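With one protein chain held back, the other chains of the complex are shown just where they sit.
Each chain gets a letter, A, B and C, in the order it is written, and its residues are counted from 1.
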Amino acid sequence: MNLFPSYANQIYWVAIGAIGLAIVGTPTALIVWARTPYATGQGDPVEQPVKFDHRHHVRDDAVTCEYCHGGAMNSPMAGIPSTSLCMNCHSQVWPSSPELEPVRRSWFEDEPIRWTRVNTLPDFVFFDHSAHTTHGVGCVTCHGRVDLMGQVYQEHPLTMRWCLDCHREPEKYLRPLDKVTDMEWTPDRPQLELGRELRERLGVRSLTNCTACHR
Amino acid sequence: MADVLIAELESPEGAVATARRVRELGYQRVEAYTPFPIADLDVALDIPRSKIPWLALVGGLTGCGLALLIQWWTNAWDYPLNVGGRPLGSYPAWVPIIFETTVLLSSFTAFAACLLASRLPRLVHPVFDLPGFERTSIDRFWIVIGDAFAADEDVRAEELATLRRELSRLGANVIQARLGEEVER
Amino acid sequence: MSAATSTVERERDELRADPVLIRPGTYAEVTDELLRAVLRPPRWMRPALIVTFLGTLYLFAAIAYTVTTGIGVWGNNIPIAWAFGITNFVWWIGIGHAGTFISAFLLLLEQKWRTSINRFAEAMTLFAVIQAGLFPLLHLGRPWFFYWLIPYPNTMAVWPQFRSALAWDVAAVFTYFTVSLLFWYLGLVPDLAAMRDRAPERWRRRLYAIFALGWHGSARAWQRWRIAYGLLGGIATPLVVSVHSIVSSDFAISQLPGWHSLVFPPYFVAGAIYSGFAMVVTLMVPARRLYRLEHVITPRHLDAMGKMMLVTGWIVTYSYAIEIWTAWFSGEPYEMYTYLKMRPAGPYAFVFWTVIVCNCITPQFLWSRRIRRSPVALWIAALFIQIGMWAERLMLIVTSLAQDFLPSSWGLYWPTFVDWSLLIGTIFFFLFLFLLFLRFVPFIPIAEIKELKHDLEEEEHAHG
Partner (left out) sequence: MADHRPSSRTPNVASSAPTDAGDVRRARSEQLAAALGALSDPVARRDFLTRMGAAIALAGLGGCTRAPREEIVPYVHTPVGVTPGKARMYATASTLDGYATGLLVESHVGRPTKIEGNPLHPASLGASGVFEQASLLGLYEPSRTRGIKERRSPTSWTHLWHVLGASRWTKEGGAGLWFLLEPTSSPTALALLDRIRERLPRATILFHSPTSPRHVWEGARIAFGRVLEPRYSLERADVIVSLDADFLGSGPAMLRLAREFADRRDVQGPNDTMNRLYVVEPLYTITGASADHRLRVRACDVLAVAALLAKELGLPKPPGAAPPNLTEAAVPHEKWIAAVARDLLAHRGRSLVIAGDAQPPEVHALVHVMNAYLGNLGVTVTMAPSPIAEAGEPSHELGRLADALGAGEVDTLVICGTNVAYASPTERGLGTLLPRAGKSVYLGMFEDETAELCTFTVAQAHPLESWGDARAFDGTVSIIQPLISPLFEGRTELDLLAPFAGRPETSSWDLVRERFRSDAARGRPAPEVERAWREALKRGIVEDTAIPPVTVTLDVPAVFDRVLGRAKSPPPPTPGAFELVSRPDPRVHDGRYANNAWLLELPAPITKLTWTNAATLSPATAAKLGVATGDEVELRSGVRSVRAPVFVVRGQADDTVGLTLGWGRRRGADLARGRGADAFALLTGPSSQSPSVEIRKTGAKRDLPITQTHHELHGRDEDILQHATLAELRDPGARRHHDKKRLALYRKEPGPSRWQWAMAIDLSRCTGCGACVVACQAENNVPTVGPDGVYLSREMHWLRIDTYAVGAPDDPQVAVQPMLCQHCEMAPCEYVCPVNATVHSHDGLNEMVYNRCVGTRFCSNNCPYKVRRFNWFDYHEHEPEVRSLAHNPDVTVRQRGVMEKCTFCVQRLREFEIAADQGRAKAPPQTACQQTCPTRAIVFGDIQDEGSLVSRLQNGDRAYGALANLGTEPRVRYLARIRNPNPELA
């Protein structure tokens, strides 16, 4: 006497298959998920207290990166401009624009503007901007086309695997030192050829040892 | 649907003798169902030796290669790190995992092959519908003859009678039954 | 008369005088008797399950406390960074060795007495390995990252480091558990089919049908089963040896005096089998009595187990002796300090002497046939050996770490309440799983017993 109807076999196989799939599939799904832009926080424009538009400042007004983020060239931190720096221009330009109200309030009330960090690294990662910018790594290489972003978002995954991609073969991304802040630069000859030459000339080391970043 | 003739016996010796006799009588589609394994039935029924050992060997070799490859690729190639001044290719240190993976995959292959070759796992099987089949896992020994019913009516009747006689002589309780679609090889 | 015949004859005579199966009935009777434990569980089963379940809950409470607060709740420190956790791990996994050893190794040697106890021992293996597996996880500082020991393509592009014996452990324990499970389950399938066919209620038949995988016992299926089972047994035998060898590497690959020793793999394997047999006896003696299975698990079984314990006990004793001798012979001052001073006369000398008494003195009583055949005496000896083997692991781990190279870093370890809770909790969890097994699964292999009965009768006929 069969204990089950004849279609039970199919259900049984499906169930066994499902268990097998779950065992294999769950970790696979998680591995894949960790690489999705959602998990890494890519491409998600971040709301800021001031509607600051990089497109306008960089493209229309041709303000260079270092004007506001001066630390990028000589310090571990690129830095966020102080209110006084904003007011250098905006005490004359658009002095009464409602968009700039938070800046003026900060200026007059001596209260800092609280921006939201876009490109976040974990606290155990020590990234030195100047070490990169003085060795031919362009702003755009990590930050993307900020000059085309209305609201800034994280362009790259910023995972260790992504960092290692360049740390293992820096020549794939190097550019001449005078083009570091250039958002639109493209190599005029094969990148690898240029990169190798720059690597030699700038003494760029391929650092993949742990304490290069984790201290 | 097919008619089968079942010889039900109470001892393994009887089952072996019966099986041998049925095969002597020229029946091809003969299967035995027993509560425990009886090695002599393999001979009596001319069951070829299973290829599971070979499959397990292949599984084991796969595990061996895979473990070696993974360890070499991850530790010596993809992210070479100076670990305690040891060589990147620390092959002796990889032996344990190579061995374990070999064992794991060969065991798994053997287990899976054992089930799949018998068309298991399953819930429903036509033989379960045969009357009294549930006792074959307890204390009854069945010899099931699938080609006892020849297409020709006359031949069939004659042969059946001979067969029944033979089976009875061997001490079998003979049952005639209908087996569902899915027939054991 | 040739020598071969005489051996066979002697064996047969011996079997007759000292049977592995006493007065078996018909196949149906054997089946029903062995199924009775499952179909009509004894009355003590429910309270026993409740008690052990509560103990299991207690274990999980201790685990939750450890994981949320940090393993600082254990007594571990620097220098003694491993203590109870790893001791328990090695102890449990050692216990887990007897099952597969009995099933696989004795299967290969065609030892008839193995049949009655192999299922039992295998289940014990599985549950012991589960307990063992808890500890490597728990003892991690950050157990939530346990999966970093597994090679998977992560976003960090970092891999495990395979020179470490801990990475080997992952493979060894996982493989051992999986293979033991497959081996146990494959053996169980025909009996589950018997359950399916014999259970009175339909729901129960259906339930067992699901787990019996549609087993129908055709001659071809039996052949594959036999081959696969034998194959798994053949594979599992070196596996047993490898697993505890690898576990011993957790210590042997280090350079710590007291750990850094080439004798560790065989010594650990022998110790594992020793404690495993002791655990089988510990569980078997009461079960045999409670389920009235004296005719299936006969004095001959007890006798064989006792002999195994005596042999492995001697191997272990020899290992202790050779370790100490090697330390002395090497002239290596650190080794000599650990073996000749620290262990027998240091702050943990009581552990060392517990080990000597339990592991070296106790088995000597098993020279006596009367003691080997007395369930109570054997049971007590087994308990002593269990304690001794646990203490041995504690001795190896803690006394070696407590005083190593620099006297400035020497320290002492004392277990905390949580340490004890985890040890006791796993014993409850183990018993709980074991009782579940007794409750729901035929714990004596029915098909194999019937096969054994047949073999025995056949032999009887042939020579009778």
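Of note:
Throughout what follows, contacts are C-beta pairs under 8 Å (C-beta built on N, C-alpha and C of every residue); 3 or more make two chains touch, one makes a residue touch a chain.
Note that the coordinates shown come from a computational prediction; the quantities given were computed from them, not determined experimentally.
Partner chains of the missing chain, restricted to those shown and counted over the full complex, are A, B, C.
Taking the complete complex into account, C:337 is the one of C:120, C:337, C:352 or C:434 that touches the chain left out. When the full complex is taken into account, the listed residue touching the unshown chain is A:135, out of A:135, A:156, A:179 or A:196. Within the complete assembly, A:122 is the residue of A:98, A:122 or A:190 that touches the hidden chain.
Only one of B:83, B:120 or B:177 touches the chain withheld from this view, namely B:83.
Considering C:24, C:75 or C:313, the position touching the chain not shown turns out to be C:75 (whole complex). In the full complex, the hidden chain is touched by chain C at residues 67-72, 75-82, 139-149, 155-156, 158-161, 163-167, 170, 250, 253-256, 259, 333-334, 337, 401, 403-412.
In the full complex, chain A touches the hidden chain at residues 26-27, 30-31, 33-34, 38-39, 41, 46, 71, 74-77, 79-85, 106-107, 110-117, 120, 122-124, 126, 128-131, 134-135, 203, 205, 209-212, 214-215.
Seen across the whole complex, the unshown chain contacts chain B at 79, 81-87, 93.
Throughout what follows, only the chains that are shown with their structure count from here on.
The interface with the greater number of C-beta contacts, when B-C is set against A-C, is B-C.
Taking each chain's centre as the mean of its CA atoms, B is the chain most distant from chain A.
Averaged C-alpha coordinates put the centre of chain A at 59 Å from the centre of chain B. Chain geometry summary: the mean Cα position of chain B and that of chain C are 30 Å apart.
Multi-chain contact residues of chain B (touching two or more other chains): 79, 81, 121-125, 128, 133-134. Along chain C, residues 157-158, 196, 209-210 each make contact with two or more other chains. On the chain A side of its complex with chain B, the touching residues are 1-6, 8-9, 11-13, 16, 208-209.
If you check the complex, the residues on chain C that touch chain B are 26-28, 31, 151, 157-163, 165, 167-168, 171-172, 174-175, 178-179, 182-183, 186, 190, 193-194, 196-198, 209-210, 213-228, 231-232, 235-236, 238-239, 242, 245-246, 249, 447-448, 450-451, 454, 458.
For chain C in complex with chain A, the residues that touch the partner chain are 147, 152-158, 196, 202, 205-206, 209-210.
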